[in-house]
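Only a portion of the chains appears, each positioned as in the full assembly.
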Amino acid sequence: MKTAVIVFPGSNCDRDAAVALERVTGRPAAMIWHGDSALPEGLDLVMVPGGFSYGDYLRSGAVSARSPIMQDLVRRAGEGLPVLGVCNGFQVLTEAGLLDGALMRNAGLRFICEKAPLRVETADTRFTRAYGDRKDVTIPIAHHDGNFFADDETLDRLEGEGQVAFRYAANPNGSARDIAGITNAAGNVLGMMPHPERAVDPALGGTDGLGVFESLLGGRS
Amino acid sequence: MSEINPRYADGIDEQVALEHVTAEEYETILTELGRAPNRVELGIFSVMWSEHCSYKSSRVHLAKFPTTGERVVYGPGENAGVVDIDDGEVAVFKMESHNHPSFIEPYQGSATGVGGILRDVFTMGARPVALMNALRFGSPDHPKTRQLVSGVAAGIGGYGNCVGVPTVGGETNFHPGYNGNILVNAMAVGLAKREGIFTAAAREVGYPVLYVGAKTGRDGIHGATMASAEFGEGSEEKRPTVQVGDPFTEKKLIEACLELMTENAISSIQDMGAAGLTSSSVEMASSGGLGIELDLDHVPQRETGMTAYEMMLSESQERMLIILKPGAEPVAERIFRKWDLDVATIGRTTDTSRLVLKHKGEIVCDLPLDPIGEKAPKYRRPYTEAAKPAAVDPKSIADPADLGAALLTVMSSPDMASKRWIWSQYDRHVMADTVASSEDPADAAIVRIHGRDKALAITTDCTPRYCFADPREGGRQAVAEAWRNLTAVGADPIAITDCLNFGNPERPEIMAQFVGCVEGMAEACEALSFPVVSGNVSLYNETDGKAIPPTPAVGAVGLIPDVAVRAGYGGMAEDMVLLVVGETAGALGASIYLREIEGREEGAPPPVDLAAEKRNGDFVRAEIRAGRAKIVHDLSEAGIAGAVADMAMASGAGAKLAYSGELPLAAWLFGEDQARYLIAADETTAATIRENAIKAGVPVEVAGIAGGDAITVNGGHALDVTRLKRANEAWLPDFMAGGEVMAAE
Amino acid sequence: MKARIHVYLKPGVLDPQGVAVATSLNHLGFDEVTAARQGKLIELDLDGADADAAQARVKEMCDKLLANPVIESYDIELSA
């Protein structure tokens, strides 16, 4: 499986993402600079990593969403290329219009770094199928702007179409309807605030994030 | 009196001179120069001879620290200490204070403190991999405390999280002694290849001097200059003294510098910290025995009309000075442009041993470097040691009716309560190598070396109560506890950095605290083969003649050869035996128990027996390495009771403590005797550990058995673990919710 | 020319910062505060002197970058 990680100035989970991808796929991920204009051909997954791209200035993800590589990413996502945005990556994908809603300041106004118990809301996506019957997983969160917002109509649609991939078991940040991660309508783009790439190594306390990557490989965890 | 005439030049008069340096120092300048300094030159002397840059009150005492050792690659004198961690790799670390700025503006002050200490580490070619922070706030009752806690935590998190370096641990105390002067000490740890280390000393003549990073503004220009006539035009508003940090620029600066470091382009490199362009250029040139010439017109500037004085004294953040190898300019420019950072060649090295500055075609400064650096003032300030307080006789302390209630009170007191409210704002896991951090039951943070099985153990420690009661003993204890913390997770302690926070050294009783602590630390470092490789001194932490408690914070680093073989204090389970390693004498002087339960802050601190410390620690480490001791906690504040409470809360299990010796129960439970550890192990393993201890001549005692839902003592005094945990977790959030606190940025 | 842009959260979008401001002010004894909202103030220095053209360009900047239409609205004031 051929994967790539987009690197913005201020990305800081890019290496973590690459390590996780290599661990799961056995192949190093290509690191793609935000200023490039095109993604390589033949990719099976693009990951938009966490961090503070452009310092989160103005709005989290706003400036990165307008960088050159994103135009190609939007185009390729439209053609069905799987895209996984984690944390800041989720923010970038909403700002780029690939996913619905917006991520606002946490309701408690503070940065939160905690282990978050989650519910796998639908195992019927290409990012969650490896979880199978497993509903409860714990994946760490670390963000300041993870408070998912969309209007009621959009939320109803997301829920109705099975686009809510993960929910918080104990809402940490005020997200509408406890939403922690959503997919696009076509199901090839997932954005989530929790960091699955931080939960793939038993030595670091937990492997509940593996399912996201294994799902993409087509396996079961 | 000097013969030099005129005594003053460039519009400087006696008053302006005294705003910069002391009368005596001004005479020295006249003598050294043979003429009156101009304003730029006076400004340069003023910052270079400040306590902060020259260490004029502390230098003679810092020399007492042992600074060499088998693993020491670079000790004090570089931007950060460097120690060997095998396989051609080194760990690079240092701790620094940002006390005053954090009191004025807690968010930006603490944020820029983190930024500064990170630069000290990556300047040396190391990728920063961990941050720690040691915080001391005033009394929770003080009206400013809540806002300061909120701002400092948000600032540290705001900077570290954005830069993408995990903040893995630290410590937080509250005491009225810090009401007017909080302490914000930040430590950074980095990793590098041994042959990939960069230093600051200029080596060759005629090499280009490169300025990189953020533009220079009028940030934080020396307070002493505020009243000077140079700022004639312009309002108060034009002169912010607080620097604003830009972690995004810092992140880019880290990546760009580390990238350039792989290009064989850098001759030497230095961050611009306190006194910015002045101290970086002076230090680079003088440590290499060369001179340096800068053309300030080329300095990237954020504001218009900046004077030479302002540029040289600006403390704008996120800037570095690099001496390039000739011809390397294009590669440097390419890399810094790619990262959207300013880059400019602003001068070159010379063989004159002078600092020469040009601005708008004129020479605005021409100073010999020797007097600025080598000949900086060095004071042997007088000191008078206070009488040592008497030891507290454990038998004089009556047992309370309910020890369980006392334990609950102690564990939910401000110093002992969980600091989750603070550290949950820190990204502890970015970089994906954090094995143990604030949330984990371990006495030191553990950060795996990327791609390997080995790991660093990191801790910060200091017990200001002890230092106040007896500086020497307190200094020894701070080092001993740091060493014990590293040992308790199974690490080989390597070396320390420090941040020596004290009051006004011109007062003999304060100077005595400083000298006592330093000498005590030095003794402990010597005895434990635990050298000092870097550090920082922060003096004048006092308000209205009231000094802070002496606070020599110690930051320590150790090596765990195989991260799978380590210890923590979670996982205590039914029927495990609790062993106390080390001798319990019931030392309650200056203890948490005495303060929280008896309302007294008095008595001699626990004595530190360095030989016992070493023997007991080496024993425990060997038991961890042998795979027998897996659940280990060092005994420190609140003694056996505090450690059992921690283990119980981390494990969700109770413990039945039993004691039938001579000491009153409270002294046995809460005494803070040093050189001790608590180990929990199944019965068979515990028996082996016990036998081994006896064979090794290490005191060992069975303190009880794990089990149940409560902590009990001799069958009574039950304290439910769930209740304990709730109270321990609740104090800080409840305190913070008790008043209005705005989002800090 | 200068542009001053106010970026507001749309009605119906929960504003945690605004809520915190109101609560904190009430705590401090400012009981007359019944609600608060927090938005952004962006000031731009612009080359060129044609106000109409500038208005159109700044609107484009807002739509493309400065405001997120999912949650925010904005207004623009130009001055010489």
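Letters A, B and C mark the chains in the order given here, with residues in each chain numbered from 1 onward.
The working rule: contacts are C-beta pairs under 8 Å (C-beta built on N, C-alpha and C of every residue); 3 or more make two chains touch, one makes a residue touch a chain.
This one's a predicted model, so the numbers in the text were calculated from it and none came from an experiment.
Recorded composition of the complete complex stands at A x1, B x1, C x2, labels matching the chains displayed.
As a working rule, only the chains that are shown with their structure count from here on.
Taking each chain's centre as the mean of its C-alpha atoms, chain B lies 41 Å from chain C.
If you average the Cα atoms of chain A and of chain B, the two centres end up 36 Å apart. Chain geometry summary: the mean Cα position of chain A and that of chain C are 29 Å apart. Chain B has residues 743 in contact with two or more other chains. In chain A, the residues that touch at least two other chains are 105, 109. Only residues 12-14, 16-17, 20, 64-66, 68, 70-71 of chain C touch chain A when the two sit together in their complex. Residues of chain B that touch chain A in their complex: 154, 157-158, 161-164, 246-249, 251-252, 255, 339-340, 423-435, 440, 448, 563-564, 743.
Across the complex, chain A meets chain B through its residues 9-10, 12-13, 15-16, 19-20, 50-52, 54-57, 105, 109-114, 140, 142, 144, 195, 197-198, 201, 203-205.
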